[in-house]
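Showing just some of the chains, left in place.
We just call them A, B, C and D in the order they show up, numbering each chain from 1.
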Amino acid sequence: MTVSYNLDVSSTSLIAFLKLQLRWRGSVWKSVMRELLIFSLLFAIVTSIYRTNYFLSEEQRLFWDNFSALFDQKLDYIPLTFMLGFFVTIIVGRWNDIFLNIGWVDNTALLIATYIRGSDEKSRILRRTTLRYMVLTQVIIFRDISMRVRKRFPTLETVVAAGFMLESEREKYVELNLKYNKYFLPIQWCYSLLYEARAQGKIGADVMLNELIKSVGDFRRGLGQLCNFDWVPIPLVYPQVVFLAVRIYFFLCLIARQSVLIDGEPPKDSSPVYPFVPFLMTSLQFIFYVGWMKVAESLMNPLGEDDDDFECNFLLDRNLATGLAIVDDCYNDSPPIQKDIFWS
Amino acid sequence: MTVSYNLDVSSTSLIAFLKLQLRWRGSVWKSVMRELLIFSLLFAIVTSIYRTNYFLSEEQRLFWDNFSALFDQKLDYIPLTFMLGFFVTIIVGRWNDIFLNIGWVDNTALLIATYIRGSDEKSRILRRTTLRYMVLTQVIIFRDISMRVRKRFPTLETVVAAGFMLESEREKYVELNLKYNKYFLPIQWCYSLLYEARAQGKIGADVMLNELIKSVGDFRRGLGQLCNFDWVPIPLVYPQVVFLAVRIYFFLCLIARQSVLIDGEPPKDSSPVYPFVPFLMTSLQFIFYVGWMKVAESLMNPLGEDDDDFECNFLLDRNLATGLAIVDDCYNDSPPIQKDIFWS
Amino acid sequence: MTVSYNLDVSSTSLIAFLKLQLRWRGSVWKSVMRELLIFSLLFAIVTSIYRTNYFLSEEQRLFWDNFSALFDQKLDYIPLTFMLGFFVTIIVGRWNDIFLNIGWVDNTALLIATYIRGSDEKSRILRRTTLRYMVLTQVIIFRDISMRVRKRFPTLETVVAAGFMLESEREKYVELNLKYNKYFLPIQWCYSLLYEARAQGKIGADVMLNELIKSVGDFRRGLGQLCNFDWVPIPLVYPQVVFLAVRIYFFLCLIARQSVLIDGEPPKDSSPVYPFVPFLMTSLQFIFYVGWMKVAESLMNPLGEDDDDFECNFLLDRNLATGLAIVDDCYNDSPPIQKDIFWS
Amino acid sequence: MTVSYNLDVSSTSLIAFLKLQLRWRGSVWKSVMRELLIFSLLFAIVTSIYRTNYFLSEEQRLFWDNFSALFDQKLDYIPLTFMLGFFVTIIVGRWNDIFLNIGWVDNTALLIATYIRGSDEKSRILRRTTLRYMVLTQVIIFRDISMRVRKRFPTLETVVAAGFMLESEREKYVELNLKYNKYFLPIQWCYSLLYEARAQGKIGADVMLNELIKSVGDFRRGLGQLCNFDWVPIPLVYPQVVFLAVRIYFFLCLIARQSVLIDGEPPKDSSPVYPFVPFLMTSLQFIFYVGWMKVAESLMNPLGEDDDDFECNFLLDRNLATGLAIVDDCYNDSPPIQKDIFWS
């Protein structure tokens, strides 16, 4: 389920800030928590080896002092900030494109209800079926690209059981022998129905039929885009490099950030509090960078199972229910027109 | 209300700069002021603890010197600049998309006035109602996504009272039993009216009807986009990380920026003026970074209640008034055509 | 007037570079000159106070040495580069959108000349008036968003005098009582004319009328975009923060850049030439940053009065003259068709 | 073949991270491996010359210490991060455009199957041929821009043999004498067929014919874009500069990174372990930067032969098979319409 927080930010203030931070679902806290704990634990272990006298001789400690200082200095060879910045921007662009093509039937449903006339049973079935075929296409495609929809509909039989498909349609669908995907089939049936409706005069003009065909075609094209995005992801190298860089960086921090130097010199008095500063700052850095990385991770597959991912199942149910309401329940059911209150 | 300042920047000069800076509504000053005061106060408190002799012994001060110097050095682990830069760019892109879909009826109103003919009362009502249904859709959607519109129209009754809806329409609207939103309903009525107008010959050709349907559909699609943007915001992690980073950064500055070092060395003479420099610079930094962050905060929900947010209520009133003027008052009311002054 | 320099850069060479730099109108030199002079003067004053022995004792100088060094070091708290980089990118995007919607009548004029037939006086007036209404809309809108057009047409009477409007049209326009803008009115008249032309058979088919209506509508939509950009500028906070940052930065440089240190140490021999280096470099920095900022300032309101701003008045005259030439002078005036020289 | 990894990232977790990293095909490991080995080997050789006593006297070593330290310090003259960041962003944009125009026949095939009526043999041939001409265009264009398709179809005869073209068509194609490319020819045949189908009444209305023509035209335009992208690549200077910068950088690292300094000082005790740190960090840097560069390299020519490149041959086969299934096998073969399970 997507996480909505618009209300919390309807004005900019400290309270809005706190409200935003105190959310849990889909929050940076939830997504970073576990890894932060592991990191802190490991850091503490290394520190206790390094700072207490049980494990290292004085000489060894000197060696480690230099060793970790050296590491600390070379850490900025890893260009985390830019990789993340540019990568997240690209991912957000792609996520936006996916989001724009996710598929709403309202437009087409309204056209169907307006252009296909007739209150008899056959006309009603025709309108309902046309609409259902659109949602069916969405179901079939979502099954292949969204893990959650796949879990809900493991087989076509379950799709039939849920009412998106009829048994006779399932048979026709399975019957077709083609080694590539068959997403186009319900759309083709849909087009056939529309053509037939025109032939029977239920649609009043060719230009209306054409408009309907185009509207269904736009819907199909959007879903086709989703398949394409699924077929050709961002080249694997890119996320690999970025995600690896972040993790390696913090792994090296376990050693590098043990070093406590001020402008290259250890502080004159040696308080046990000092090592706490690099630890705190590194933890914060961990939260910000790993949190930033999580943005990329969760946006990379927006049809997945993260808190922030699109609610595909909701969309399917909503599309069918709303679509049927439009093409059937609300068909020819307008209020009578009257003068409005500004009439003069 | 949006804040307009185009006149102030119609030419680039020092005076234009000053005019721009001296505005209050929607300004960085207004949005940063309160938090800057709090920050300065806290900073002063910490300084007075740190610099005066009442609280710390000389030894403790040495410790704090090192401590804050250490903090100061590690502060740049927090990648403020890039996070803000990339984040604001993404937010501005989204804000722009919302802005482009905010919904103006002029186009459709002009088409209605041109294509639906007839000066009798029924034709006039038909034109007015078609237009009103479009604005009604906007009202219903804005009630759900804009806090200000919600405050103006807490119930559908208030919408009726304001004249956007008739009582009979409200009943029809409420009557429909659907667990999803019913934004489509007024558009469906609108389509029905248009279809009927064609059937009665008030619209002269199928291609004109189709154009009208498409125009209303475009309007609806824009509003649908607004709903989608409301439904799927930028993943929560992103703003959380960015806003948290900024605030943590300046919180840590309270300690870190007490340190006064020039290239790692304290200045040889100890003037009480020196600590003022990091304070001043940190305050400026505060203004710039928090101001930058405010850009993001106020753009994130452009339908909210900030100074800069879109004036949705104004838009609704304007759409209805202008729309009715177009489809009714100005219907068939052109000036006589004559030769222009360049005629030869 | 926009500044054209494409010819200077038709090939990349040192000479092209020099040609580009030696321009004055709309150049960085012109826009930066005055502020650079002021800056240099102030800098010189501060230097002469600081370096000569008239004003400061040796002790005070030591203090100021440290003071300015401290400032110099903290100057990079101000993230100029990124703020400017990201801000300019956003502004350029918006500028481009405005530029794409600035409004050319050629397309529609060509359609009018092709689809509205008849060489009699009435047909000619009809074609001319249709076209003139489009330009009139542009005039009325530009008066409200462009300072230069406002100056040229302070009242509607001046618009009438310039021939964009007839007196009878001005009366109709003024007559309409609406508290919102009335930009739509000439377009509505234009639509009426087109509809009438179809009714009289001057336009041969509904599909042609529809194409004309759409073409005029596209023109109107572009102008509508301009109004929207005027109505909702980039939130004030953003330019305020960026422009303030640049100016504050260089104000602080007046003190900070007095410091002459090499890796934190003053040079061993004290030559009076050394202070010249930070001054020179700061001046260059001034040119580059303030020049960069000027890009943003001049693009922020591209309909303003800067050298680089769009020539709205030129566009209006050009649109009317070219439009009338197309719809009237060149109507039905093609050369006879013959075999071309490649005929075989 | 493109490398799909969406399933691995359907949720964000450590395991998802590992799954992503452990892939080989199209991975950073595969693309960086060889060059990393060479780099490491060279680095080891230089180190062994530098650190062992066989080759350098103590004096020479001192010289080299300074020499490499100097190099190390100047290395950041090379602005790797930004060049890569901006370059990759531009390349990704272009790659996305190519990807959107790669060409799917489904839309048009569905239109053909709906609008061209008739179950007789001639109608079937007509539908099949129309579709085949579209795919043929794709074959002919892909032969010129994709290495893999060129290898599969070195001559037109092989295209005929694969069934995309008939012998008579090949003759016609070869017959035309034109010194520019002839990609348009099959589309022109396709248009002719469609026009004829309308003339024979197989297409019911002009508006349908027009829709078909537009749909085929869109397909052609997409392929035309591909040719244009092939004709005008990103100016050569850009990739040259970026790729050269990365390689020169790491070549210089072979010397520069031999230096082991902590804040400009060699560590007090000289452990043989220290030189290992810069080597390790430079190797990591190598992986990240060269990996990042590989993203650009593999996206620059997405129709090439890298693991990540588009599977053009697959697309051709798929387009033909699916297209023929749509226009012929599934023609007029819808399931009977019945009441759905939500009927009330």
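The rule we apply is simple: a contact is a pair of C-beta atoms (placed from the backbone, for glycine too) under 8 Å apart; a residue touches a chain by one contact, two chains touch by 3 or more.
Model, not experiment: these values are computed from the prediction.
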* Per this structure file, total copies of the shared sequence (4 shown) -> 5
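Everything that follows uses one rule, which is that only the chains that are shown with their structure count from here on.
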* Structure fact -> Separation of chain C from chain D in touching-chain steps, minimised, is 3
* To do: For the sequence-identical pair chain A and chain C, determine the rotation angle of the Cα superposition and round it to the nearest 5 degrees.
  => 145
* Determine the centre-to-centre distance between chain B and chain C, using the mean Cα coordinates as centres, and give it in whole Å. => 24
* **Overlap residues in chain D, where contacts from two or more other chains coincide** => none
* Among line, ring, star, complete and other, which one matches the pattern of chain touches? -> line
* **Chain pairs in mutual contact under the definition given at the outset** => A-B, A-D, B-C
* **Footprint of chain B on chain A - complex, ascending** => 2-7, 9-12, 14, 16-17, 20-21, 23, 26-29, 31, 80-82, 84-85, 88-89, 92, 96, 99, 104, 106-107, 109-111, 113-115, 204-205, 207-208, 211, 260, 262-265, 267-269, 271, 273-274, 277-278, 281-282, 284-285, 287-289, 291-292, 294-295, 298-299, 308, 310, 318, 321-322, 325-326, 329-330, 332-343
* Structure fact -> Within their complex, chain A touches chain D through residues 31, 34-35, 59, 62-63, 66-67, 69-71, 73-75, 77-79, 82-83, 85-86, 89-90, 94, 125-126, 128-129, 132, 145, 147, 163, 166, 168-169, 171-172, 176, 178-180, 184-185, 187-189, 191-195, 206-207, 210, 213-214, 217, 220-221, 224, 228, 230-241, 243-245, 247-248, 252, 261, 263-264, 294, 297-298, 300-301, 303-306, 320, 324
